[in-house]
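In what follows, a single structure is set out as structure tokens and then discussed.
Complex shown without one protein chain; remaining protein chains in place.
Chain nomenclature is as follows: A, B, C, D and E, assigned in order of appearance, with residue numbering initiated at 1 for each chain independently.
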Amino acid sequence: MAKTKKFLYVNRKAPYGTIYALESLEVVLIGAAFEQDVALAFVDDGVFQLAKGQNTDGIGVKNFSPTFRALGDYDVQKLFVERESLEERGLSEADLIEVVYEDEDDDWAEKSAIHVVGRAEIADIMADADVVLSF
Amino acid sequence: MAKTKKFLYVNRKAPYGTIYALESLEVVLIGAAFEQDVALAFVDDGVFQLAKGQNTDGIGVKNFSPTFRALGDYDVQKLFVERESLEERGLSEADLIEVVYEDEDDDWAEKSAIHVVGRAEIADIMADADVVLSF
Amino acid sequence: MSTLHTVNKSPFATQALLSCLNHAKAGDAVLMIEDGVYGGLSGTGMSEIVTEFGKAVTLYILAPDAAARGIGTNRLIDGVEGVDYTGFVELVAKHDRTQSWL
Amino acid sequence: MSTLHTVNKSPFATQALLSCLNHAKAGDAVLMIEDGVYGGLSGTGMSEIVTEFGKAVTLYILAPDAAARGIGTNRLIDGVEGVDYTGFVELVAKHDRTQSWL
Amino acid sequence: MKIGVLISEGPYTHQAADSAYKFVSAALAAGHEVPRVFFYHDGVNVATRLSLPPQDERHIQQNWTALAKEHEVDLVVCVAAAQRRGLLDEGEANRNGKDANNIAEGFRISGLGQLIEMGIQTDRLVTFGD
Partner (left out) sequence: MKIGVLISEGPYTHQAADSAYKFVSAALAAGHEVPRVFFYHDGVNVATRLSLPPQDERHIQQNWTALAKEHEVDLVVCVAAAQRRGLLDEGEANRNGKDANNIAEGFRISGLGQLIEMGIQTDRLVTFGD
């Protein structure tokens, strides 16, 4: 079997105006079954995908933000959110939904999968990936 | 018959990367047969549609810029190009293709259909239209 | 005579809102819809410029699109008014023409 | 280890090129394709910032896309190198990964 | 008041067809007339009857077909844009030697003149696109 590769999903677009955010999430969910190293980066308007309190009743489009919360169950533990992108949009970590996973190496303690990091660290994460999928 | 309306076609997108510029031109050509008052505005990246010297041989996409030159034959005499948009892109009127028409009120003298005007005038033209079609 | 402008793009992603505001005339209305609603957020890198333009034009936001994106009315720039689709229709009827900044 | 970044949007329309340049690392390559080729133009409102970033990364432009848009090589920012599709393939092979800034 | 609507993007990918549907529904509910909706660019793809969205999502084509039937809205798909993108009715398919067609009930294929005509004959024209 091939060695494990580092997959990075880069999300730069806002939800609902276009379908990229939803269809990106569908790839992540399928990809989680392949036992590769998986990380997600939320940059630019991609940070809006994780905004709390989304209610799509008025636009007739399905609200897919709860699906992000399921990522922890799929053992996706690395959702990197760019701090500069949040700040430019007047957001902080408190405005984001919670995504948690149970850490098997730490007695199944519940931990946050969301990591707010600076732009330089996002650049490092990008430069460390084997496969970058952009949405 | 209904009174003549002022149709304004607003072109804000570059050619070839997307089809909007080409399909906008197709609307203008059909619309020219309806004997309405027709004007085109080229704003933002739309000014690139009129750039001289386009050669699409290398990308396998049809070069439609010669079709602009035919607009004069369809009696389309008003192509307004925003000066500020040109300047931001390092362009001047000399970088644009020629589009001419024959002025029936001036002994069929050949005149340029391209009018480079300032942003305020573009705003006036927009505010004077009855129907605005955006591409 | 006045125009209803609609903007459906995030001002952090494209130049559509800025171009719209640069061409709107005093007395016009600008309705932010779809991803355009982010233009109504206060406390962002765009808020100041939107607020400044808002002195000449009336700014609206399509409330169902804002709610979909988790934007509460308390997060909006002062003076940005929320409307529903019925309000959108009223704005179209009230102004002499509608121009979409795509 | 280095990355080939591709940008296919006009820098006058979207933030893609700027975001790419803000994340590219020294030694990376940035290839402007499709409407992205406008980022290679000299004498524009974007030229200075692109030139500045070009000190750390290598800037390329897909020549067939530039020709399609009427951009002669004499209009390019100094140091921006034109490549054809074969050169594009070579850049992909030469760098460890490709990242598209859509 | 007569309001014409232009839809320039395809279903699901962009919100345009959803926004337009909500807008037209509200306009009709308010007593306005929406004599025609014109589908151009990728908007022509709204008219396919082969779409199979997930059960828990809206069915954009069926919503439009139902709305048009109830309120007698003329749903016009641009023929040139449709041919490029593979959206055909039976006549187009037969004339061009294609073995299938995919247009849904309530939509009809016609020329760009119908868009200009809509601009002339309505009091307002509203565009939903990308």
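We take it that contacts are C-beta pairs under 8 Å (C-beta built on N, C-alpha and C of every residue); 3 or more make two chains touch, one makes a residue touch a chain.
Given the structure is predicted, the values throughout are model-derived calculations rather than measurements.
Across the whole complex, the hidden chain's contacts among the shown chains comprise A, B, D, E. Contact residues of chain A toward the unshown chain are 2, 5, 7, 19-20, 23, 26-27, 30-31, 33-34, 36, 131-134. Although one chain is not displayed, its contacts with chain E can still be listed: residues 10-13, 41-42, 45, 48-54, 57, 61, 80, 83-88, 92-93, 96, 98, 100-102. Along chain D, the points of touch with the absent chain fall at residues 6, 8, 33-35, 64-65, 84-86, 88-90, 92-93, 97-98, 100, 102.
To be clear about the criterion, only the chains that are shown with their structure count from here on.
The set of chains in contact with chain A as well as chain D comprises C. When each chain is reduced to the average of its Cα atoms, D sits farthest from chain E. Of all chains shown, the one whose average CA position lies nearest the global CA mean is C. Ranking A-E and C-E by contacting C-beta pairs places C-E first. Residue positions 44, 131-132, 134 of chain B each touch two or more of the other chains.
Residue positions 12-13, 15 of chain D are each in touch with at least two other chains.
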